[in-house]
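For subunit A:
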Amino acid sequence: MKTRYKLAGMLTALLLVVVGIFSLSSNVSAAGEGKITGTVKLTGTPPHAKTIDMSKDPVCQKAHAGDPAKVETVVAGADGGLANVVVYISEGYSGGATAATNPVSIDQKGCMYQPHVVAVDVNQPMKVVNSDQTTHNIHPLPAPGAGNTGWNKSQPPGSAPFDVTWKAEEIAIPVKCNIHPWMHGYIAVVKGPYGTSDDKGSYTIDNVPPGSYTLTAWQEDLGKQTAKVTVAAGKPGTADFTFKAK
Partner candidate 1 sequence: MHDMSAQAVHHHAPPTGFIRKYVFSLDHKVIGKQYYGLALLAVFIGMVLSWLMRIHLGWTNAAIPGLQWLSSSGAPGGVMTPEYYLELMTMHGTLMVFFVLTTAPFAAFGNYFLPIQVGAEDMPFPHFNMMSFWVTFVAFCVTVSSFFVGDGPPLAGWTSYAPLSAVGAVAGPGQGTGQVLWAAGIAIFCVGQLLGSLNFISTTLDMRCKGMSLWRLPLTAWAWFITSLMGLTAFAVLMPACILLILDHVAGTSFFVASNLVINDQLQPHSGGSTLLWQHLFWFFGHPEVYIAIVPGMGVVSHVLISAMRRPMLSHRVLIYSMLALAFLSYMVYGHHMFVSGMNPISSVAFSFPTLAITIPSTIIVLIWIGSLYGSRLRINSASLFALGFVSMFVSGGVSGFFLAQPSLDIMLHATYFVVGHFHLVMAVAAIFGIFAGTYYWFPKVTGRMMNETLGKVHFWFSFVGAYCIFMPFHYLGMAGNVRRYSAFVDDFMQPLIPVHKFITIAALVTGAAQFIFLYNLIYSRFKGAPAPQNPWEATSLEWTIPSPPPFDNFGGKLPVVYHDPYQYGVESSTGDYVMQDSPEKIQSVRDEA
Partner candidate 2 sequence: MATTVHEPPRVEPRRPPDGSSSGNGGWRNLTPSGGARVVMDPGSSPTSRTGIWVGLAGITMTFAAFTSALIVRHGGASDWRHLSLPPILFVNTAFLLGSSVTLEMARRKVAAFARGLSPSKSPSLGWLYLTLGLGLAFVGGQYAAWVQLKSQGLYLATNPSSSFFYVLTAAHVLHVLGGLGGLVLVITRLSRRIPTLRRSTLDTASYYWHFMDVLWMYLLWLLWMKL
């Protein structure tokens, strides 16, 4: 019991550090280079999000006591902002992988993936964290032939996070936990700078050298949209996207 608390503490600390590094470094780099900002909106009525029955695993159920978790296929904010949309440069970017070293992290928390969609650069380390007091097995299923190899690892409660990287661009790799079959997320492996929309629908892509690009916004259920954008030195480009609810 005692060790559990210790480990949990350790983990949260680690998590904070990770997040800290992430935000910090992005700010720093943002100063020098141009960036792209914008918002992603959803028109029409968002689909009914089923609640998830986690009674199978009491640990999970406790984590959501009161407000049961909902399916995160389409998450739209009050003002129509669409979350979990990955925006990346699909044309015009020549820099190749930005060789970002700041790790993104995918956390198994409350028997859900946080974030539900994680975008990561090719070869950028991705930290896999388990904050739950139950064992998860994290099981990404890349498309065969896309250049990434799948794996399937369990993370017992309190076991240390581990880093993984992805070799090839792939949008997006579904990731599952078989022990908790409802757990489902995506890993979008992109080449070059990228951004992910928050629950207000707004996103930011940092480290974009000046130039004109084609942006692609990808949503797991509603598909892809593209937009042209130009970035000049010191003047951030903007591009908004609007998805139509099915």
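The definition used in the following text is that a contact is a pair of C-beta atoms (placed from the backbone, for glycine too) under 8 Å apart; a residue touches a chain by one contact, two chains touch by 3 or more; residues count from 1.
The candidates were selected such that all candidates are chains of the complex that A comes from, given by their letters.
This one's a predicted model, so the numbers in the text were calculated from it and none came from an experiment.
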item: Of 1 or 2, the one touching subunit A somewhere in this complex; value: 1
item: Residues of subunit A touching candidate 1 in the complex; value: 3-4, 57, 134-135, 137, 139, 141, 152-160, 162, 174, 176, 178
